[in-house]
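Complex shown without one protein chain; remaining protein chains in place.
Each chain carries a letter (A and B) given by its place in the written order, and its residues are counted from 1.
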Amino acid sequence: MTKKNLIAALLVFAAALPVFAGGGSEAPAQDSPIVIGVMAPITGDNAEYGEFFRTGATLAVKIINDKGGINGTPVELLIEDSKSDPKEAVLIAQRFISNPAVMGVVGDFNSTASMAAAQIFSPAALVQISPTASHPGFTAIGEYIFRSGTTQVHEASFLARWAVKDLGRKRIAVIYINNDWGVVTQENFIKTAKAEGAEIVALEHFIPGDKDFTASLTKIKNANPDMFFVGTQWADAALLATQAQKLGLKVDLMGAGTLATDPLIQNAGMAVEGIRANSQYFVGDTRPPSKFFTDEYQKMFPGRRPHSHAALTYDAVNLLAEGIKTAGKDRAKIRDAMAGIKDFPGATGTLTFDAERNPFKVFAKIRVIDQKWQISPE
Amino acid sequence: MKKLSYALIRCAPILGALLFFCTLPLYVRSDYILRVFVQIGIYVLLTSSLNIVNGYTGLFSVGHAAFFGLGAYGSAIVCTKLNLSFWQGLPTGMLIASLAAYVIAKPTLRLKGVFLTLVTMGSNMIIMLVFLNWDSLTGGSLGIMGIPMPEIFGTKFLRPLPYYYLIIVADILVIVLLDRLMRSRFGLTLKAIREDERAASCNGINVARYKTMAFVMAAVIAGAAGSFYAHYYRYISPEAFNFTESFIIVTMLAFGGPGNILGPVVGAAILVGVTEAFRAFADYRMVFYGTLLVLMMIFRSKGLLGGREYSLTITWPPVKKTVYSKGDRFLDTEKEENDEPAAG
Partner (left out) sequence: MFLQQVFNGLAQGSTYALIAVGFALIIGTLRLVSFCHGEIFMMGAYVAFTVVSRWQGSLLAAFVVAFAAAALLGALVEFVGFRLLRGASRISSLLVTIGFSTIFLNAAQLIWGAQTQSFPTDIDSAFEFMGIRFTFIQIVVYAVTICMFILLHLLLGKTKLGRAIRATALDHEAAFVMGVDVNRIYSFTYALGSALGGLAGVLVGLYYNAVYPAMGGMMGLKAFSACILGGLTSIPGAVVAGFFLGEIENLAVAYISSGFRHVFSFAILIFFLIFRPRGLFGRKDSIR
């Protein structure tokens, strides 16, 4: 064997070693901690959002443990990186199921990974609660599948009624990101807006990764709308707003609750002044559970601003903890306990699960005024 | 009787592998490990099929995920819209993938080198965009959910175990068939094209035709992998089939050793294994993955098993080392090939 071969062989051997070492799962002792699994895109294109999952869940667990754990048992987090990839998500799901200490799972971020994992969780009778998966069919996959965020059906219809019924806008332009989230948001917004009597004067979309919207925005400018609905996450919304401003498109903006975050304002500045959104949670939220979350988050992660995704993850962990508290360490009973949760005081609003295990919450109407998210006066 | 025992001995490595993998679930009682094996199995199919194009024919395609996706979508669409089963969806997916491969290959395979590479990448991108934009058929970005599980004699595939057996059988079948095929006249022709296209064509080989055949054959297998994927994960969306997926397949092949029948197996197993094993180092594992690829190329640019060809069968009875004249030897090998039993 030449030297090069030897090095190559050693490399591969070193790389493969942990595969054979790991794998087995050991039975938990009686007083072992309660484990909550988190699956999130820690790396990959959605890593930005995975970070909110990590921080939100870590904070929730810290607070639970500071209060003495669940019924006296400490809680541990098991965070796994799914890269938003359904293939990885399925493997992680299987790991969680095989690990008897895991009492419930929070995740994943996007619908593709969440749904692939749900196909595994549901028949195996382990609760999965996704803070952000927005595919309408997600919770229908099985009895064990929950969401902590409201569906886009609620959110988009709420926004459409606000724009048309309350604000009296009649000519609405819509742009959305062509993924499951954007499509559902846009469909429900338009359906409700039309039912309320508004006209959709422009409908544009783009695929994830696009950053140049000037062509679409020029079209929208020519359609002369009196309200512009951006069905995107905040980073794209910031780009849309700045590019619209540069093109001289002066129109009132409106977007979904995911926009209610400070980086939007930092990135887009005056371009997003006056933008409206509904909110499950925003940094200036004054409701006591939300304020508590904001304060604790900033204490634990100094220099970082909380985001609604972090708050939704925080709530998801707390909902699971609530279920475990009532039911004890029994996966099936935890599901029943969770399905029965009513008026839960979460950081993202008071929450009740409906029969489909989707939460119902009351939204706040918020707006950027003086470069800060505030409760909207109208 | 003697013939049969010879045949058994010749196929011993294949039978051994079959025996090993079929009994594996008896010792490894973890569904997680089984699922890792299923994932490796899917990649073995994909990588082996790409091996026909990249390894044996010497082309460099980086758009293999397109055919993977076509197989998945083809199968998923007929199964959900027409209420068919996996066993009907599978051939549909393979058919659709092969048709698309034919349509793409026909005009583009006369391109060489970098151009072909880019055209395969471009067609991958376009096919993904079709999945994304043809809402009425593919569900657009919402994807297709509720894809039925495979069934056998009325038993549904609920746990990973039956999927494991299905993919193991498919893998071994494909590898054995490819092994036979690549040592047949067809395979030798492909290798001739790889070594020197001009010389091959001077010897009367219809290069374009053989390249197209290789391409379509690869697409059929990738389509089968896609169909399996769709019915295993039961939810598909366009993002799973973009060119990063193609890059993964290409990387696995390069890692294992293109042009070697076992290269794809080694590459897929190691790279899936590495990403799984380094799960604990979430943030760093992709950096590690990239570094591993770079180091591999520096120290062993042909991949782990590259530059060598293994045979899956044992020559039995052992050939006596007699000195033949060149002509005789040629005749002898010809005869031996005809004698060999069909494996698999």
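Just so we're on the same page, a contact is a pair of C-beta atoms (placed from the backbone, for glycine too) under 8 Å apart; a residue touches a chain by one contact, two chains touch by 3 or more.
Worth saying up front: this structure is predicted, and the values here are computed from it rather than measured.
Chemist: Out of A:Glu48, A:Glu76, A:Glu199 or A:Glu273, which is the one that touches the chain we can't see?
Modeler: A:Glu48
Chemist: Write down which of A:Phe96, A:Phe206 or A:Tyr314 is the residue touching the left-out chain.
Modeler: Result: among the candidates, A:Phe206 touches the missing chain.
Chemist: Among B:Ala65, B:Ala240, B:Met286 or B:Leu305, which residue is in touch with the absent chain?
Modeler: Residue touching the absent chain, from the options given: B:Met286.
Chemist: Could you pull out which residues of subunit A are in touch with the chain that's been left out?
Modeler: Residues 43, 45-48, 50-51, 178, 204-207, 209-212, 214-216, 218-219, 222, 235, 238-239, 242-243, 245-248, 263, 266-268 of subunit A touch the chain absent from view.
Chemist: Which positions on subunit B touch the chain that was left off?
Modeler: Against the missing chain, subunit B presents residues 54, 60, 107-108, 111-115, 117-119, 121-123, 125-126, 129-130, 132-133, 247, 250-251, 254, 258, 283-284, 286-287, 289-294, 297-298, 301-302.
Going forward, only the chains that are shown with their structure count from here on.
Chemist: List the centre-to-centre spacing of subunit A and subunit B in whole Å, with centres computed as mean CA coordinates.
Modeler: 37
Chemist: Considering only the defined contacts, which subunit A positions touch subunit B in the complex?
Modeler: Where subunit A meets subunit B, its residues are 4-5, 7-8, 11-12, 15-19, 22-25, 42-44, 79-81, 85-88, 90-91, 94-95, 97-98, 111-112, 115-116, 119, 123, 135, 137, 141, 178-180, 182-184, 207.
Chemist: Using the touch definition from the top, list the residues of subunit B that touch subunit A in their complex.
Modeler: Against subunit A, the touching part of subunit B is residues 30-33, 35-36, 39, 129, 132-133, 140-143, 145-146, 158, 160, 233-235, 237, 239-240, 270, 273-279, 282-283, 285-286, 292, 295-296, 299-300, 304.
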